[in-house]
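Dumping the structure here so I can ask a few things about it.
A single protein chain has been omitted; all remaining protein chains appear in their positions.
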Amino acid sequence: MSDQFKQILSLEQKDGGLKGDLSSTNIADLLQFLSSSSKKGVIKVVRHPDKEQGQVYFDGGELVSATSGKLTGLTGFADLLGWQEGSFRFFPGVDAQNRTVGLSVQHAILEAMVSMDHGAGNVREQTAAVMEERGKDMEQAVRGATEVMNDLLEVPGIDAVVIVGRDGFVIDSTGSSLRVNIDVLGASLAHAVNGIEEMGSELSIDHFQDLFIEYGRSVIMCKPVGDAIAAVVTPDASKLGIIRHKTKKLFLELGQSF
Amino acid sequence: MTVMRDTVVKSLAKVTVQGDENGLIPEYEVLVNLLPVALLNSFAERIMAAAPPERKAEVEAGLVRAAYECGYHTGCGIITSESFNEAVMPMVTEGAKDILRGAYAAFTAWGWAKAGIVQLKEGERMVIRAFDYYEADSGGEGLRAYMFRGLSQAFFDLAYADPYPDGMDTYVCQQTKGLEVGDPYGEFIVTKK
Partner (left out) sequence: MSLELNFSLDDKTFRNFLNGHPVVRHSHHYLCLITKLVEDLSDIGGPQILAEVVEDSIRTVLDDYFQQQGTLSEDERMRIGEAYFATFGLGKMAASGDRTGGEVRLQRSHLDEGWRMKWGERDRPVNYLACGFAAALFGAAFGLPARSFAVTEQEGMVMGAPESRFIVRAA
């Protein structure tokens, strides 16, 4: 992800500010990248073609405030996540004037995604209700995980999905496992992620969010899902773009189960 | 760093365990025995079958209890043993959570069950999944991984309950899925009693 963003942003970097187009990325990815590489700042967005304006302030991994037109707070942020056409510009070092969100970037994205799923309403309450419901009945959550994994398997290009505990225990897997030994994959991923987490910790750059490993005959993409790691296996890198796009929400859903 | 399951399994998977010159296996502050799986499974099946309907719950509780006390006392010996100390403790960075991860790796290494933690809310709840366990071979009716339930309950008590003896029986383990009834895996949920 970082290489991709560096490319997008450096090409667009003019007159001191970073700017780009929503056709090359989306607000969630942009925010995750910028908040992991900059201490604080504001992302200002203009939606096309209606010229509606929005902005997101973050500071130290926290989403401080957001607005989308007249919508503010998480509701505004959720609305911004749905913007698909428009331009953005990032101004580093800018402080927010007020505090309308106050959640970690990851948590804010998760809540906004849930909000988008449930339409308008009290985002925080809805999310809390979903989490509490799942907390009360983890069996249901696990069944939900199986369903989400099956949805992942339907994304073009994905031929196996594996959920691995941080200790390397393969919690669940679905799809073709002919290309890789699932148990070995679980252990290897856990070792790799441990190393990567240690590196992130040493460098004080927060937790890992994406990992792509490209081999001659397979590409493995993994993301943290709750306390576990989800990995998808695809035969080559040609569909990685669409896989990343279509799996984002599914990974967030999976995160609620582990 | 956290406990790496494959590392622990490789370190602890010791195939040769047998009685000494006295025919005893003193280890982990207990006397260990090595019995045919068929003996244990057949016993559970036949004692359950012999019990009248109104006493089956009592027999089931007795079978779980046997595993619980075995797990509690042996588990205590295991997690304080030299082998556990060497194989697991250097990787422990998340306290009790990592100890439990190590315990389930040991569970696997010693042939009880190929199992691990799916979800863990510290001190409150744990979901375990097992893809192989010897009780899956047993005859009988319904979910019947009594040993697994008892040991999981014991592990959670050891990790999060008060010290011995007050902490015993703080948690309880229920089985929600079982290979023995045709599910793809066994699932066990530990919660407060």
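Labels A and B are assigned to the chains in the order they are written; within every chain, residues are numbered from 1.
Heads up, the rule we're going with is that a residue touches a chain if its C-beta (ideal position, glycine included) is under 8 Å from a C-beta of that chain, and two chains touch if they have at least 3 such contacts.
As the structure is a prediction and not an experimental result, all values here were calculated from the model.
**Q** As a test of the contact rule: which chains in view would the missing one touch?
**A** Contacts of the unshown chain, counting the full complex: B.
**Q** Which of these touches the unseen chain: B:42, B:170 or B:191?
**A** The missing chain is touched by B:42.
**Q** Which of these touches the unseen chain: B:97, B:114, B:149 or B:177?
**A** For the chain that is not drawn, the touching residue is B:114.
**Q** For subunit B, which residues touch the unseen chain?
**A** Considering the whole complex, subunit B reaches the absent chain at 9, 13, 15-19, 21-25, 28, 30-40, 42-43, 46-47, 50-52, 55, 58-59, 62-63, 65-67, 69-70, 72-74, 108-112, 114, 132, 134, 137.
Keep this in mind: only the chains that are shown with their structure count from here on.
**Q** In angstrom, rounded to a whole number, how far apart do the mean CA points of subunit A and subunit B lie?
**A** 37
**Q** Please give the residue numbers of subunit A that touch subunit B in the complex, ascending.
**A** Those in contact with subunit B are residues 135, 138-139, 141-142, 165-172, 187, 190-191, 194, 198, 226-228, 257-258.
**Q** Taking the complex as given, what residues does subunit B use to touch subunit A?
**A** For subunit B paired with subunit A, touching residues are 1-6, 101, 104-105, 116-121, 125, 127, 129, 176, 187, 189.
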